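Missing here: one protein chain of the complex. Every other protein chain is in place.
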C-alpha cells in the first residue's frame, strides 16, 4: 500500500509549508486542521477503510451468509473448502464467517476502550502536567497504583463478578487499566510543550489557563497521545483475547477476533490458517487507525503546513 | 491427509509473514546432547503445591517424589495395579475390621534408621492429627480413634488413635471403626508411608531434604526450580533403580518442557500438551506413551438444585448424556488421549478390578434422536437452557466445553441452548463447588487414590460422601456399597459395586465424559519408559543408554 505522505522530506530539503491553503485566513486552529485533513489522501484511504469495517461490524450478514455458531467438529482444523475459503477452526466452525462476525465485538472493544482511555488519560495527564505541584503528585501517584495492578488479578476480581454478556464490562475494565499509561504520556508532552516560547508568551500576555491549554499546549502535545492510542487500539483488541482466555472476557455466544486469535495461537503448528485471518483483520483495523492518527497529527502540526 | 497439506502450506505462509525462513516437517530432533554419562534421567516436573511430606502431598508432582523416596506396606504393580506386599510381610484379618500387620526384616531409611512398626504408627498418627493440618488426614478416618485426634471442630482430645497398637518391632494391629474388606489394598497410597524419627525431631530440616526408605535418595532440592535424586545403593527392595538417578526440572509450562525434549535438554516429559498431540508421531515417533490411567472426567449435575434434581429429570440428564458425541470429541480435541467413557470407573482397573464397559450402557452412546426424545419426555431443559461450567486456568477445559455444547446444540437443533460458563481460577471453581452453588452441570475430574472400584464410586456418589458434590442420594446405591465393603471376598465386593454402578446409569447423577490417559514422551537417551496407573513415570525402571 502506498503510504505517501503529503510530501517527502529530508533534513536538507525541507523548505517549509507547501500544502497550506492560499486562502490562509484567520481560521480557528481546529477548523484549519479539518480543512487540511480533508485533502490528505492518507486520511481519505483510512476513512474509507474504517467506514467499511464499521459497516461489517453493524451488518456482518452483508458479506457472510453463514452462522458463526454453527460448527461441525468433524471438520476440525481442516483447510479451505468450497464455500469455506478460510477453512475451519478447532471446533469446526467456519473461519471466514467468524472473522466477519468477530468485527463487531472487537472493533467496539478496541475503539471504545481506546477513546475512553485516551480521553480520561489525556485529560488527567494533561492537567497534571500543566498545573504541576499537588495536582501532579496526586494524579500521578493514583496512576502509579493502577499501574501496579496485574491485569490478570484485576480481570479475575473485577470481571468475574459480572454476568453480563455484553462488551461493556470489558471496555470499562480496559479503560480502567489503560488510562494511566496515556496519562503519563500526555503529562510528559504537556510538560515539554508548556516550556515553548509561545506558551510562555501567551502566559505573559495574560491568557487564561483554559485558553493556553486548549489553544497552545494541547495541539502541540497531542502527537504522542495519538501515536500511543492508535497502537493501543490493537493491543486492547488483543488484550480482550487474554481476558477471554482467562475466562473473564467476552462470553460466548459473542464472537470476537481476540477469542479466535487466542484459540488459533494454540494450534499454530497444525492449523496456522486459523490465525492468519483474524490476525489479518486485526492488522487492517490497526492500520486504518494508525493512518488516521497520522493524518490527524499532520493536520494539527502547524510546522507541517 | 488433505487437511495436513493445507496446514503445512499455510504454515509456510505464516512463517514467511513472520519473516522466518525455512519450511518443513519439523521432525528433526537434535538427537545429541546425551546425559552426563553416569546415567541420569532428566525429567520434567511441576512445582509441588504443598510441602513434600507423605500425608500432606495430594497432587501428582509431589507424589512423583514420594513414589521415588518411599515404600509403604504395599505397592501397586505398575502394570496391573495389583496391590503387592512390599514392606509388609503379611496383613492378616479374620473379620475385615481388625488387622494385624507384620513387616519384613531388613528395611531401613536412607539415614540408617530401621523401619519398624513404630515408623508406621507414628507416621499415621502424625498424619491424622488435626494440629498437623495434613491434607490427606481423611485417609486415616476409618481407623478407630480418628475422631479423638481429628474432631470435626475444636481441639484434639487425644494424641494418638486408639485403633493403632504397636505389638513389637515388627508387628502392629489396626482396628477400623467399621468393616472394610478392601482396606489392605488401600495402603499403597503414599499417605500410609512410614516416617523416620528424624522427621519428628527436625521437621523443618526434613522438609528441606526429605528422607525415606525408597530406591532413591534426595541429593539436593531447590524449591521452585528442581530436585536431584540419586540411586540409593543400600536399597533393600526388589525394585532397585536401574539408572544412576533422576533430575527433576521445574517447568513453567508443559509446552516448554516438550520443546526442551525436542531440543535434547531433557529426556522425559510426562505431560504432553494437548495441542502438540498432533505432532507427537512426527516429533518423537514411537517414543511416545499413551495409556489408560485411573482418571475419569465427568459432568456432575447439581441435584441440590430443584430444576435438576426433581423427579423426572433423570430423563433429561440421560438425554444430555446421549447428546454428547464422545467419540468425535476425544478424537478431534484430544487426539485419542481420552477414551470415551462407558462407565463411572476406569479401564485401568481391568475387568477383574471392576471396570464394566457396559456399566453406562446406551446412556453413554451418542444418539441425537433418542437424546431429543428423552429430554422432551422429561419436560425439557430447565428454562430451555443448560450452562456447562469448569475452571479454565489449567488443561484444555475450554476446548472440550465448547465441543460438548456444540454437540448438544447440534443434537437438539434448537439453537444455542447450551452455553459455557468459564471460571477463572481453580480455587474459585473449587470453592463454589464445595459450597454447592452451581445451577448447571459442572466438571469433576477424579483421579483414584488406589486402583479400587470402591474409590471411584463411594466418595463420589454415596449419600453425604466427601466428594459427592451433586448431593446425589439413593438408598439402594448406599445399601449395595455398604454390602460390598463388608464382603470378605474381593470378587464378590467388586460385583456389588458393579451392581451399584448400574443404578447410576438410570439416575445419571453425573455424565461420564471420558477416561483420561497418561501420556509421556521421551528422548533417545532413555529406554524402558512406562507410566503407572496414576500416569506417573516408573522412574526406577528407566534405563539410560
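In this document, chain identifiers A and B correspond to the written order of the chains, with residue numbering beginning at 1 in each.
Everything below uses one rule, namely that contacts are C-beta pairs under 8 Å (C-beta built on N, C-alpha and C of every residue); 3 or more make two chains touch, one makes a residue touch a chain.
The working rule: contacts and distances are computed from a predicted model.
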Chain not displayed: protein name in its UniProt record ("NADH-quinone oxidoreductase subunit K", "Cytochrome aa3 subunit 2", "Fe-S cluster assembly protein SufD" or "ABC transporter permease"): "ABC transporter permease"
Among B:51, B:78, B:361 or B:382, the residue in touch with the chain that has been omitted: B:51
Residue touching the undisplayed chain, where the options are B:43, B:97, B:110 or B:134: B:134
Residue, one of B:78, B:226 or B:244, that touches the chain absent here: B:226
Missing-chain contacts mapped onto chain B: 14-15, 17-20, 22, 26, 28-30, 47-51, 58-59, 130-131, 133-135, 137-138, 150-153, 207, 222-226, 250-253, 255-257, 259-260, 262-263, 265, 393, 425-428, 430-431, 433-434, 444-447, 459, 466-467, 469
Contacts of chain A with the absent chain, listed as residue ranges: 1-5, 7-12, 14, 16, 137, 140-141, 144-145, 147-154, 156-157, 180-181, 184-185, 187-189, 191-192, 195, 223-224, 226-228, 230-231, 234-235, 238, 241, 261-262, 265, 268-269, 275, 279-280, 282-283, 286-287, 290, 297, 301, 303-304
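Definition applied: only the chains that are shown with their structure count from here on.
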Rounded Å distance between chain A and chain B, as computed from the means of their C-alpha atoms: 46
Complex contact set, residues of chain B against chain A: 2-3, 5-7, 9-11, 13-14, 17, 26, 275-276, 278-279, 325, 328-329, 332-333, 391-393, 396, 398-399, 402-403, 405-407, 409-410, 416, 419-425, 428
Chain B-touching residues of chain A, taken from the complex the two chains share: 69, 71-74, 76-80, 87, 90-92, 155-156, 160, 245-248, 251-253, 263, 266-273, 275-276
